[in-house]
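Sharing a structure here in structure tokens format.
Of the protein chains in this complex, all but one are displayed in their positions.
So, subunit A:
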Amino acid sequence: MDSSELYHIKQQFVLGAYKTLTQLTLPDPSSPDYTSTLLYKARAYIALHDAKSALQLMPEDTEDVSLKSAASLARYVAAADATEKEAALEELRDLSVEIEGDESEGSEREKAAVRVLAGTAFVQAGEIEEALETLGTDTEDLEAVALIVQIYLSINRPDLAKKQFDRSKRWAEDDLLLQLIESTIGLVTGKDGYSNTSSFYTEQLGNPSLSSPHLLTARGVTRILRNEITEAKSDLEESLQQQKGNSEAEAAYVVAAGLGATKPLEAEELWTRFAAEHPTHPLVENVNQKAAAFDEFAAKFTVPPLATASA
């Protein structure tokens, strides 16, 4: 059983209150929560794409596999080129193998953390299968399940995601993370008009123990999906006030703008700015790819000469 502090930290992490987590003061190193807290803090940094700070947090000489893997993940995220990335991945692979051995040290919790962190890196590297293998689709670690579910959803297998969720329901009781998983599945399948997802985020926004702009963004996105564009716009604006330049919220805002939340011209401006500021965001990458495809396809049509009076 987690201590209440740790529970709270976990809750914040699950609901995406990363900023709050990074400002956390670590407990005494002798405290049993020390490692876990440190881990979550580091992961929060990583989630905010601030891998450097995460690395600074990491003790150099730790034997703890979970911290080691967090450091590796941070290195992976921070890596500038492919070789560095590959090196970090290798570290994680080694760690994953290490925890599988019988004589390996480390508690179950540490092992689970290693799997989740390694899985995260694998997914980022596009190694879906490896990630699934590492996480183990029969795992009883809810964080791993959350990862697996998102992986399945990303490859358009909501059926498998649903299956994981149903399986987890049996042992995970009504964990917050489980609710998040359910809401995530709802986000993709759109069951019952996204009602479950929408109420989940609304409920968590009312959660007094934390505030997270991520939740606002998520609800904004849900509202976009529910075609409630004006409401979505206000959510996203609020979210952007709390965290300027957050790519997730901005991306959603661009979409909302394109769907009529703002004037077409304004939407176009927003988009141009967003595309310039976040060239690696999947939205931008996708659109750019499509733009290239457009030219290619359009070229297949021969445009006859314009009919003019002189012709």
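In this text, a residue touches a chain if its C-beta (ideal position, glycine included) is under 8 Å from a C-beta of that chain, and two chains touch if they have at least 3 such contacts; residues count from 1.
Rule of thumb we're sticking to: contacts and distances are computed from a predicted model.
When the listed names "Ubiquitin-fold modifier-conjugating enzyme 1", "Ras-related protein Rab-21", "Coatomer subunit alpha" or "Proteasome assembly chaperone 1" are checked against UniProt, the chain not shown comes out as "Coatomer subunit alpha". The chain omitted from view is touched by exactly one of A:Y34, A:W171 or A:F294, namely A:F294. Among A:L38, A:L132 or A:L240, the one in contact with the hidden chain is A:L132. Here one chain is not drawn; of A:S3, A:S31 or A:Q124, the residue touching it is A:Q124. Interface note: of A:H8, A:R93, A:K169 or A:H281, the residue touching the hidden chain in the full complex is A:H281. Interface residues of subunit A with the unshown chain, by the touch rule above, are 13, 16, 18, 43-44, 46-47, 73, 77, 120, 123-124, 128-129, 132-133, 136-138, 146-147, 150-160, 162-164, 180, 183-184, 187-194, 217-218, 221, 224-227, 248, 251-252, 254-255, 257-260, 264, 267-268, 271, 281-283, 286-287, 290-291, 293-295, 297-298, 300-309, 311.
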